[in-house]
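A single protein chain has been omitted from the complex, and every remaining protein chain is retained in its original position.
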Amino acid sequence: MWAYVIRRLGESLLILLGISLVTFALLYLVPADPARQIAGRSATAETVANIRAQLGLDQPFHIQYLRYLGNLLQGDLGRSYLQRTEVSELIAARMPATLLLMLAAIVVELIIGLTIGAVAALKRNSAVDQSLMVFSFVTISAPQFVVGILLLYVFAVQLGWFPIGGYGTFGHLVLPAITIGLLGTGWYSRMMRSSMIDVLAQDYVRTARAKGLGRLRIILRHVAPNAILPIIAMIGIDIGLFMSGIVVVESVFGWPGIGQLAWQAIQRVDIPIIMGVTLVSACFIVLGNLLADLIAPLVDPRIKLK
Amino acid sequence: MTADRDNAGREETSRPVLSVQGLTIQVATPEGPKPVVQDLSFDLRRGETLCLAGESGSGKSMTALAIMGLLPQPMARIASGSIRLADGSELAGRGERDFRDIRANRISMIFQEPMTSLNPVMTIGRQLTEVLLEHRACTPAEAPSRALDLLRDVRITDAETRLKQYPHELSGGMRQRVMIAIALACNPEILIADEPTTALDVTVQAEVLELIRVLQREHGTTVLMITHDMGVVAEMADRVIVLRHGRQEETAPVRNLFAAPQTEYSQELLDAVPRLGQAPARPAPERSRDVVDVAELCVRFPMRGGLLNRVTAQVHAVEGVSFRISPGETLALVGESGCGKSTIGRALLGLVPWQGSIRIDGQQTAGLSPKGLKPIRRDIQMVFQDPGASLDARMTVGHQVAEPLVIHGLASGSELWDRVEMLFRRVGLTPDQMDRYPHEFSGGQRQRICIARALALGPKVIVADESVSALDVSVQAQVLDLLRELQEEEGLAYLFISHDMAVIDQVADRVAVMNLGQIVETGSRDQVLRDPAHGYTRRLLSAVPIPDPEHTRPPVLPREGEVGSPVWPLGQGPARLPMAEIAPGHWVAQGAPLKVA
Amino acid sequence: MSDASIPVKSDPSRGGRGSVLVRLLRRPRSAFALIVILTMVGAAVLAPWIMPYNPNNQMFDGLSLEGAPLPPSSEFWLGTDLLGRDLFSRLILGTQTSLIIGVLANGIAVLLGATVGITAGYFGGWIGGILMRFTDLMMAFPALLLAIVLAAIFKPSLLIVALVIAMVNWVQMARVIYTETRSLAQREFIDVQRAMGASTFRILGRHILPHLVYSIIVFGTLGISTTVLLEATLSYLGVGVQPPTPSWGNIIFENQTYFANAPWLVFFPGIAIVLLALSFNLLGDALRDTLDPRLKGRH
Partner (left out) sequence: MRKTLATSFLALTVAAGPALAQDFTEAKQGGSMIVTYKDDVSTLDPAIGYDWQNWSMIKSLFDGLMDYEPGTTELKKDLAEDYTISDDGMTYTFKLREGVTFHNGREMTAEDVKYSLDRVTNPETQSPGAGFFGSIEGYDAMAAGEVDSLSGVTVIDPYTVEIKLSRPDATFLHVMAINFSSIVPKEVVEDYGPDFGKNPVGTGAFYLEDWTLGQSLTFARNTDYWNEGLPKLDQITFEIGLEPIVALLRLQQGQADIPGDGIPPAKFLEVTSDPAYTDFVIEGGQLHTGYITMNVNMAPFDNVKVRQAVNMAINKDRAVRIINGRAVPANQPLPPTMPGYAPDYEGYAYDPEAAKALLAEAGFPDGFETELYVYNTDPNPRLAQSFQQDLAAIGIDAEIRSLAQANVIAAGGEPDQAPMIWSGGMAWIADFPDPSNFYGPILGCDGAVPGGWNWSWYCNKELDALAVEADAMTDPAMAEEREAKWRDIYLAIMEDAPWVPVFNEQRFTMRSAKLGGPDSIFVDPVHVPVNYDYVYSTDVQ
């Protein structure tokens, strides 16, 4: 078990290393010159060169990357070019908001998604199933910015049930969490439905029926636990979806998370922040996958970590 | 089992415990409802064992499911007829809720696949206590000890540990015992056993059948047994109902059926059953040269683990096996599942990496590149167990039979199709079937197609890996006939891999018995099967059910020593068993390749 | 050997295209999807003839005197946008953009994903290891971030946007195909081919690929929906299709601040995106059910 965890962590580190290299290389190709941006419009070429040297931007690519990596190993994500603040501090400050949103979104998608999926599977091919599946298709077909704008318009502007964007209270959380959660809801409900249908056809469910167990008991004790197994593997993918979603949703709702930070940084080509956010969200995704793999054997005794 | 039995209503012995009258079951097909069971009537008498026997599609499992109210919804339904219990309660048409008191309480069922019939994420203990508690057979406090008793009842070793284990940690035989324990937990009047041993090795099958008999005796349970295996029928049944295409073909006490079947179909069915020890003698092929010469063959699969995911152990699937086959000769490889017999076949075809020496028609294949191997492949071909899986579902069978010719550039154009046509005829198919897809054929026909494909290159050897195991007995007999015919006409050599002693008895010239990757006994068919010298061979033979109700099979011989494991840490391996020739050509291993697992 | 299985197998491979189409049309959901898709393809192809106005013409009478966009009317069916252009005409032209990107980006993604998936799945070993580690790496990349950065490096154009989306989207395809190829490669009928001495090329081309075609079609169809959404999102963030080429995403991007005052500017393109993505999702799902009974009811 521990050997497995350590090996997987090692692999994850390699993946993160790869991601850092690719991102760094991509950003190296971005034409904007950070030194120019820092120096301002009134600066002379001399000043700019001076700043470039201070930031090490005059070094060849591999030196720059190795230096970045060296700092990274010491937990130093660098300092934002334009905000002049430690990137780690900026990310740390925004992390609670993003984590809160993520948690809320996961609750939304799990509760709604799994329920819808289960109900659809149990009522397979009925009108209920059909309409639930169409609903789930709509949720995965609607771009988050459209959903977000729509929810904001209807529930915050017109009905005034929720605050119009921002952060702080439970009310602020509802709309963005639903916006992000809806996408996952679609995926989870479809996964859950097909998984439930698979499990319902399994021999051990027939055994459970042959035992004379009640329907609810069969569903809760025999079907649901087995149906959820393949869905656990979704955690990593789900976090990936989430990380992509926050850039849009946080900007629609003015949610002070790392998605907003990333978007602002991309607009201004603030490379240390882009690097930092990319690495942090890649960490999330990698850890999510790892977590999924570690949870799996706890839920499914057949899986052995090797 | 000493629990108080509810004897109410049992005094009335005249009434059957279960009475099925005019049962018709329909399934929905795209072409409309189609009956799979028609007008089936029988009575199940208290304490007896009634066998529903028949081949695939005879409707025997559907009948069982109908009694339990477990017909697959909404595709199948009882169209007419009644199913009554001794107290007169009607089961047909009952709702799911009303069935709950019947199931496990009055009728229990065990299924064919013990591997999948238990919930993989629940401990054995909980799956047992669950049924007890559901039917209030005991209080929650008593449940664990009752569960333990149940496991001991079904002769499971180390029952306390088993309670905490999950199904995947148990062997197939043990799982079926757990299923039986669950089925008998509430002391039902009737136990329906649907092919309970089909998925198990022959020795385990014998043990499970014995267990069912013992428990039936102890509990006085009535058993409705569903099987396709006439050996099992002969061994277990008091009465037999032969089903065919959903209709009752014949109902008779077991002795009468075997002694004097009343219908033609029953006769055919019984004739087709291979019987151990009754096969005619085979003329010894002349041993001029060896078309296959295997020496010191080893196949090992790496197992990875640890921090760096390095190879930490190896599965010694095949360990130092040597044998030869002459033209026109059949060598049978026999053994229980996992003994390495199939791996040998795959090694011969170059489908797994191996060490040692393999000569096909004199040519060494060790170390050959795919290109170098290609001409040799023309001499050796393979026919697998599942013809469905070994045919490409998305290609017409004609093309698939033509493929080897195309690959080896042996024919093209009209010549190609002439040869394919010839091959189709050769295996008893008609050329107009060439344009169809595999799923349009029955199992037996598909296996013929596979044989035709294997014959296309005119091989000298065919590896037949459980090639008839998945087929119904009547079809099996036909395919075996075809193989024999081909051998006689073309002088083919077979490496016939099978777990079925009776089949081997019919086809083999020589037999090699394998256990844990090594040959433990080899010799002519008569030497090995009629006069087994190794304990393992004897045990295997003692477990084979004999399709003769007059014959009382002695109990299965006990296993000698522990169950071994082919997994060894890196750098270690099983000791090679020394072989001794106890008669000309009859070699027996000395000692057993043991390793405490 | 159980005979409990119901012999209701339908024929997955026979019957030709016509009958697949018939089966799709028989199901209300896929019939709806087909009609929407065909309508949109029709609109895209016939755009020059059915657009009531020049979609790029910033009409003087397309804005109110204060410079506000006009609501839907008999003159401008879906109203005008902030530059006084006819929204209906722009939506029709936007269909072209969305479909071109959908087909182009998805085509590249499918090609790339299938190649990587098949190679890694069939050969395994270190080639497969490296390829799959690389896809793992791509999976861990926050896709949208990657797309935005890529779009920022290369000057955005239709082709670049399509390439960027393909770079992000091929990964899922590779995963799916990899898993399927791996299980196919272990099937007996492939063993038979190897035993016959068939070349790798032949096995891949004649036996593996035909089995993957349906998955490729299904996931390719589903992929179009993701592509349309990603294009819309990129355009919404201003790094997608360049103005004045209309795409549904950049129509919303240009007009989103007016959602309270001119909701039609966000509503109509929003509906268009949802409809198209929904239709491709429904179609993909229906194709999966119709073409490949093995997958029936999953996902």
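So that you can tell them apart, the chains are marked A, B and C in the order they are listed, and the count of residues begins at 1 in each.
In this text, a contact is a pair of C-beta atoms (placed from the backbone, for glycine too) under 8 Å apart; a residue touches a chain by one contact, two chains touch by 3 or more.
These numbers were taken from a predicted model, which means no experiment stands behind them.
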item: Shown chains that the omitted chain touches within the full complex; value: A, C
item: Selected from C:A31, C:A44 or C:A68 as touching the chain missing from the view; value: C:A68
item: Contacting the left-out chain in the complete assembly, out of A:A3, A:L82 or A:L150; value: A:L82
item: Those residues of chain A which, in the complete complex, touch the missing chain; value: 30-33, 35-48, 50-51, 54, 79-80, 82-86, 89-90, 93-94, 97, 152, 156-157, 160, 163-167, 251-252, 254-257, 260-261, 264, 266-269
item: Footprint left on chain C by the chain that the document does not show; value: 56-58, 63, 66-68, 82-83, 152, 155-156, 238-239, 242-244, 253-254, 256-262
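As a convention for this text, only the chains that are shown with their structure count from here on.
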item: Length of the line joining the C-alpha centres of chain B and chain C, rounded to whole Å; value: 47
item: Between chain A and chain C, centroid-to-centroid distance (C-alpha), Å; value: 22
item: Of all residues in chain B, the ones touching two or more other chains; value: 113
item: Sequence positions of chain C contacting 2 or more other chains; value: none
item: Touching residues on chain C, where the partner in the complex is chain B; value: 1-4, 6-14, 187-189, 191-199, 202, 206-207, 210-211
item: Touching residues (chain side chain C, partner chain A) in the complex; value: 29, 133-134, 136-137, 139-146, 148-150, 152-153, 225, 229, 232-233, 236-237, 249, 252, 256, 259-260, 263, 266, 270, 273-274, 277-278, 281-282, 285, 297-299
item: Parts of chain A lying in touch with chain C, wherever the complex brings them together; value: 11, 14-16, 18-19, 22-23, 26-27, 29-31, 124, 130, 134, 137-138, 140-146, 149-150, 153, 157, 190-191, 193-194, 197-198, 236-237, 240, 243-245, 247-248, 262-263, 266, 269, 274, 277-278, 281-282, 285-286, 289
